[in-house]
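Let me begin by presenting the structure, written as C-alpha cells, before commenting on it.
Only one protein chain is missing from this complex, and each of the others stays in its spot.
Should a chain be cited, it is by its letter among A, B and C, assigned in written order, with residues numbered from 1 in that chain.
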C-alpha cells in the first residue's frame, strides 16, 4: 500500500447493483480504483468488497455517500494508510517473536511493534537488542484476572490495533478477549481442528500422523475455535519424535503467523461468522 | 457455471471508471452479478475483468452497449454456458489421457472430449473403452506438413474449441499452431523454464535436483515458451533414477494438466503478452 | 523390485550387533544386498530393518538361519517377488477406483486387481470396460452381518493379499475387520485426525479451514483410528463451498491412496502399535 492509497472495506447482504453503486460513489469523487475484489457467499448471500484506491478526497464524504446508497446493515470501513501499532505477547519461545522483530527492524512488517509483553523474562535480551520496550509481567502468585489487569495496564499506553500472541502459552479469560474483539491473533502449533488444546506435537506423535502444521487464527472465547486466517503443513515421518516435530514445526509456525499478520494488517481479511474471507 | 450463468470477459487499457461503467451496463440490463474479478497490471496499466452474471437478456445488446462505453482497443467476450468440444492428442502414455477420459465419463470435466488423435495405436483400446472416437494417424513415412494435414482433416468435423496435447510427443509446425491461436494447451514434464526440450527427467536427474514438476502452457511457435497456465512440483531425492522421476512425475503431470484445462474451460484465463492472468 | 529381487523384513527389540548378525547371514548365503534400511524407535527401543537383496538361495534356509540368531520375539518375513492379488471395494465414486484401474491396466500398479465389489451397480460399466470382474452386492434389506457374509463369499476365490477401500462408504463390523488383520487399507477424505466420521468436507467447510486433505490408513476396529500410511493436503479458501472442497479433494484422495498402496505393496511399511514405519 503506497502512501496515497486507501482501502475501502464493505460487507452487507447482497443485492443487485452493489458494485455499480459503490464504484459510482468512488467515480463521482474522482478516485482511481487500483484494485478491487468482491465475493458473494453463496450460502448466506452476503457481499464482501475490498477496494484500494488513490485520491486525496476527504474520506468522510465518501463514507457518508456510501452509507446513503448501501443497505442499513452494511459494515463500511476506510482504512488509513499509516502503519498501526501492534503489541506482541510471548512466553519463552524465540522463533515467532524473533522473526517478527527482524521483519519489524527491516521494514518488512506492515505495522509497528510497539512493545513485547511476556510472563517470563527469558526473551528480554532478544527484545531489548532490537530496541523494543519489554514488559515482564509474571503470572506467578496472581489470580488470572489480576494478571490480565496488569497486562491491560501495560498495554494501554500503546493503544495497539492488534495483539499478537506469538506462542503466548496462557489462555485469556472471556473478559480479556472481549476487550479486543477481532483484534487478537494467535498461532496454534497444529493444523486445526486437529490437536486442539495442549501439546499438539505430542498428540501428533501419538497419533502417528505424516503431516504436522500450524494455524493462525483470531482469538475468541472458545479455545482454538477462533476464525482461521492461514494454515500450512510440512511432512514428517516415523523417525520424528514429538520433540523433532516441535523443532520442525517452528518454521511453519513463524511463516504462517507472519503471513496471517500481513493479510490482516493489509486489510485483506473479513471476519464473517466462524470463518474468514481473505482477499489474497 | 450453472445453466443460467454467463461469463463476461473484458480486457483493455486501464482508465478511471471502468468498473462503474461496466457494472452500469449490467445493472441497466437487470443482470445479477454472481462473481466479479478485476486486475490491473501495474507495469502495463492494462485492465482485466471477469464477471459471472445471471439473466436472460439478449447477449448482443449487452455486448453492443459495452462496446459503446469501452475504449476502442477493448477485447470483449461473452462466453456461452454450454459444454464445448475439445480434441485430445496423445502418443503412447496413458496417464494424462486416461485421467481426462475418466473425468469426461463422469461429468467432472468442464467440456466434452469429442475425439482422441494419436500417432500410435497403442492407446486405442483405452479410448474405445470409453466410447470416444479414436483416430490413429501415423507420422511414419510422412513429411511433417503431410502428417499435420491429415490431423487437420480428422479434426475438422469436431470443430474443437481447444486442442489438448496430453503427452503428444511431436512438435507442430508454426503453420499448424497458427490455425489454433491461443487454443492449444500442452503439458510439459518439468517446471519450466527448467529443462526445456527433450527428456526433462533425464536432465533433472543429471542436474541432481531435489524437486521435479510439470507445466501446463499454451502452445506458441517457440517450443516450451508458451504462456504458463499452471505449474506444480513434488520432492525427489538422490535415490530417484531418471526413470523413477518419470514415474513420480506422472501424477503431477495429470493433475496440473487437468487443473489448467478446468481454468481455461471455465473462462478464468486471460492471455496477455507472454503471461496469463488467472482468476482462480 | 526386479524379478530376481527379494525383500527381507525384520522387526524385533533392539540389541547390539543386530545389523552385523543379519548382514552376516545374507553374506554367508552369498546374497547381494541392493538396498538396506534400518530404524530404531528411540521410545520403545524397537528395531526395524528392510533389506532388498538379489540371489537364488533357497529362502527357507535364510529364514531359519535368521531365526537362530535373532531374539525370540522377532517378526521375520521374506516377501516373494510376484504381483499379489488385491480386491477393491467401492460405492459410487469413480475417481479413486478409476485411477487404480488405469494404473492396473498399464502395469503401473504393483499388484493385480482381481475384482471390484460394490454395494451399488453404478460403477459396473467402468470396471467392466477394464475387463475386471465386478460384483454388485447390495446392502439393502440385509443385516450388516449378512451383507458382509456375501462379500466374504465373493472375495474367497480371489484370495486377496489386501482389501482396498476406494471410497467404500460403509463401516465394517469388528468381525469382518478381524478376518483381514493389517490387510485392509482405506482412504479417508480429511487430514486425520481432523474431521473423523461422516461428511468431512462439510465439517471442513463449517470450520472454515484453509487446507483440506486425505489420509490413507489401515482399517482397525476403531473407525478412522487405524495406523496412518500417507497423508497430503491442498490449499482452499473462503470461496470453496463444501461441494467445491469435495471436488478439489478428489485429486488428493486418489493420489494419496495410490501412493499408500505402492508403499504397502512394495513392502516398505511396518505396522508398529498405532503407527507405521515407512521406508520410502
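Convention: contacts are C-beta pairs under 8 Å (C-beta built on N, C-alpha and C of every residue); 3 or more make two chains touch, one makes a residue touch a chain.
Just so we're clear, the structure is a prediction, and the values are computed from it rather than from any experiment.
Note that the undisplayed chain, when the full complex is considered, contacts A, B, C. When the missing chain is restored to the complex, the residue among A:102, A:223 or A:242 that touches it is A:102. One chain of the complex is left out; on chain B, the residues touching it are 39, 41-43, 191-195, 206-211, 213, 227-233, 237-239, 241, 274-278, 280. Mapped onto chain C, the footprint of the missing chain covers residues 16-17, 19-20, 23-24, 26-27, 30, 32-40. Think of the hidden chain as still there; on chain A it touches residues 94-95, 98-99, 102, 105-106, 108, 126, 129-130, 247, 250-251, 255, 258.
The definition used in the following text is that only the chains that are shown with their structure count from here on.
Interface residue usage between chain B and chain C, two copies of one sequence, is largely shared: over half of the residue numbers at the contact are used by both copies.
Chain centres here are Cα averages; for chain A and chain C they lie 41 Å apart.
Centre to centre, using the average C-alpha position, chain B and chain C are separated by 35 Å. Under the contact definition stated at the top, not a single residue of chain B touches 2 or more other chains.
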